[in-house]
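Working notes for the structure below.
Removed: one protein chain of the complex. Kept in place: all other protein chains.
Chain naming follows the written order as A and B, and within any one chain the residues start at number 1.
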Amino acid sequence: MTELKPLFNFDQLPAKTTNSNGLTGMDVISVDQFDPDKLAYIFARAREMREMVRRVGGTDLLKGYVLACLFYEPSTRTSSSFIAAMERLGGSIIPITQGVKFSSVSKGETLADTVRTLEQYADAVVLRHPEIGSAKLAADYASVPVLNAGDGPGEHPTQALLDLFTIREELGQIEGLKIAMIGDLKNGRTVQSLTKLLLHFDVSLRFVSPEILRLPLKTMNQVIDAGIDARETHDVADVIDNADVLYVTRVQKERFADLAQYEQVKDYYEITADLMAKAKEKMIVMHPLPRVGEIHYNVDADPRAAYFRQVQNGMFIRMALLAAVLGQA
Amino acid sequence: MTELKPLFNFDQLPAKTTNSNGLTGMDVISVDQFDPDKLAYIFARAREMREMVRRVGGTDLLKGYVLACLFYEPSTRTSSSFIAAMERLGGSIIPITQGVKFSSVSKGETLADTVRTLEQYADAVVLRHPEIGSAKLAADYASVPVLNAGDGPGEHPTQALLDLFTIREELGQIEGLKIAMIGDLKNGRTVQSLTKLLLHFDVSLRFVSPEILRLPLKTMNQVIDAGIDARETHDVADVIDNADVLYVTRVQKERFADLAQYEQVKDYYEITADLMAKAKEKMIVMHPLPRVGEIHYNVDADPRAAYFRQVQNGMFIRMALLAAVLGQA
Partner (left out) sequence: MTELKPLFNFDQLPAKTTNSNGLTGMDVISVDQFDPDKLAYIFARAREMREMVRRVGGTDLLKGYVLACLFYEPSTRTSSSFIAAMERLGGSIIPITQGVKFSSVSKGETLADTVRTLEQYADAVVLRHPEIGSAKLAADYASVPVLNAGDGPGEHPTQALLDLFTIREELGQIEGLKIAMIGDLKNGRTVQSLTKLLLHFDVSLRFVSPEILRLPLKTMNQVIDAGIDARETHDVADVIDNADVLYVTRVQKERFADLAQYEQVKDYYEITADLMAKAKEKMIVMHPLPRVGEIHYNVDADPRAAYFRQVQNGMFIRMALLAAVLGQA
């Protein structure tokens, strides 16, 4: 073999450096990891991301970084948000997002081995998995940061962060707000995660649901223990005139054994233009999406309808998190 | 929280600007949107794209831009073409291209909400959907440009543009050409869309098909109303010696109730090396692909076989369109 001309001149390539932000290398598994200081940090970075995207679209901050997006169940919204976030930061993605037939998995490979394989290629892993605890397990085995994009009935921390960020950005502050959660409070992990984050602030909470879909005892007790002003009700009418935030979730028909019962109660939980006429002038309607009827299309043009802006905030929050855990923000 | 060192220095980042090309922000839904001026503009830009790709492979023209590729049914050829187009322009993609089980969709989300979600992450959306009118509906709801990559039996405008561009580039002009469309003229939307575009030019059209697959009445009447020299026939032999363009499409066996009937007629529509011996020296054979036998492999080496060059023209046309609607060309 003749002598090789070197491909790279490393003297001209500055080595990677990482910030000392306290988040570098961190796994993002649960909202419990975020205290008010960390929240303020991530939100400040997310604001910079928003400004950057609006002005120039993208940056080279994460150039040379690769993110593996490992989705054992498909989630177009969440995977697209992480993909766009990484790409707007100049990074690259390994898209494993269709949630179907992973060959290694079908050959019996464990999640631990799959994650330890992907970290050989990628600098971080986003994981969506149907089983509770899967993100924690993956993080225990991986040496690169693992970001939980939903572990079944467990947590979906980036959703809660983007929800809280939306409230903050839309209304200018969190302290003092009256926040109503509406719909299926029993099965919706977004409500429970957001509620946990809100316990860091001096807010009033109202929980609006059918009897069979009330907030779980455990979460309700956490709220009470935190000394938060909280109350439960069955009717949106009880909160509409006073709420600063209506956080609406799907009331899934299939949760009702008796469909007639659903038809009977649904009017108490559907947000319409008529209902919005009774709401404050400065307030917002949020929804983690997808919706299937609980917010009518005739609400969309209302400037208080914040749910699509909320979607975009998800991208900014994920940009901030990715840059932070990779030591670049 | 300690003070943050800003991530970005916006003074050094020039803000996005957009050209005043008359196409910025435009949705690409139908060939009806393209008059000869717009066609000439797109073709000129596509030529520049071709030159750029041949010389340097890629550019940074769309750096910082993200394209969502939303394919409700898989189409490897079309999705790959758009993906390569965006990437060669320096942009990024959100690949939702496998056409299977979208979680949001399976939860009952509407196309309108899916598109309004994706536009929070992306600067444009390419949509393939099995239902006619879906691209128009998506465009009505989206504030970013929507590009129709096929809406079922409806339109597939970028295919028609690349077809016309191929004729122009291969033969130097469109005016005066004798163009024969061959095969299934009834169900093939490509034939109908290309025909519409050709009505802007002084061409002669020949439609060659089995009786049961003749051009729809509506399209034939448009041709006649435009005063174009046009005629229908059952046999390629009637056009082979004279045609400048043979535009071949699949004659799908399954359209024939009686397979024996198909076997009987297929020889009239299959392009072979023997048949090509009777064609002019300067002419081209085109096909939207995939083919399943209507052009024999022994034609591939013939320099007049333009169908793979036609495929590449699709990438150049889509590069031109993307750059134009995003205000960068």
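Methods note: contacts are C-beta pairs under 8 Å (C-beta built on N, C-alpha and C of every residue); 3 or more make two chains touch, one makes a residue touch a chain.
Since we're looking at a predicted model, the values are computed, not measured.
Colleague: So one chain is hidden, and I want to know which residue out of A:T117, A:N221 or A:N298 touches that hidden chain in the complete assembly.
Modeller: Of all options in A:T117, A:N221 or A:N298, contact with the hidden chain holds for A:T117.
Colleague: If I consider the whole complex, including the chain that's not displayed, which of A:A46, A:I96, A:A243 or A:A329 touches that chain?
Modeller: A:I96
Colleague: Have a look at B:M52, B:L171 or B:I228 and name the one touching the chain we're not showing.
Modeller: The single option touching the absent chain is B:M52.
Colleague: For chain B, enumerate the residues touching the unshown chain of the complex.
Modeller: Against the missing chain, chain B presents residues 37, 40-41, 44-45, 48-49, 51-52, 55-59, 61, 73-77, 80-81, 83-84, 87-88, 95, 97-100, 250, 289-292, 297, 308-309, 311-312, 314-315, 323, 329.
Colleague: For chain A, which residues reach the chain that was dropped from this view?
Modeller: Missing-chain contacts on chain A: residues 1, 4, 6-8, 10, 13-16, 63-66, 68, 92, 94-96, 98, 100-105, 107-109, 112-114, 116-118, 120-123.
We take it that only the chains that are shown with their structure count from here on.
Colleague: Take the average of all CA coordinates in chain A, do the same for chain B, and state the distance between these two points in whole angstrom.
Modeller: 37
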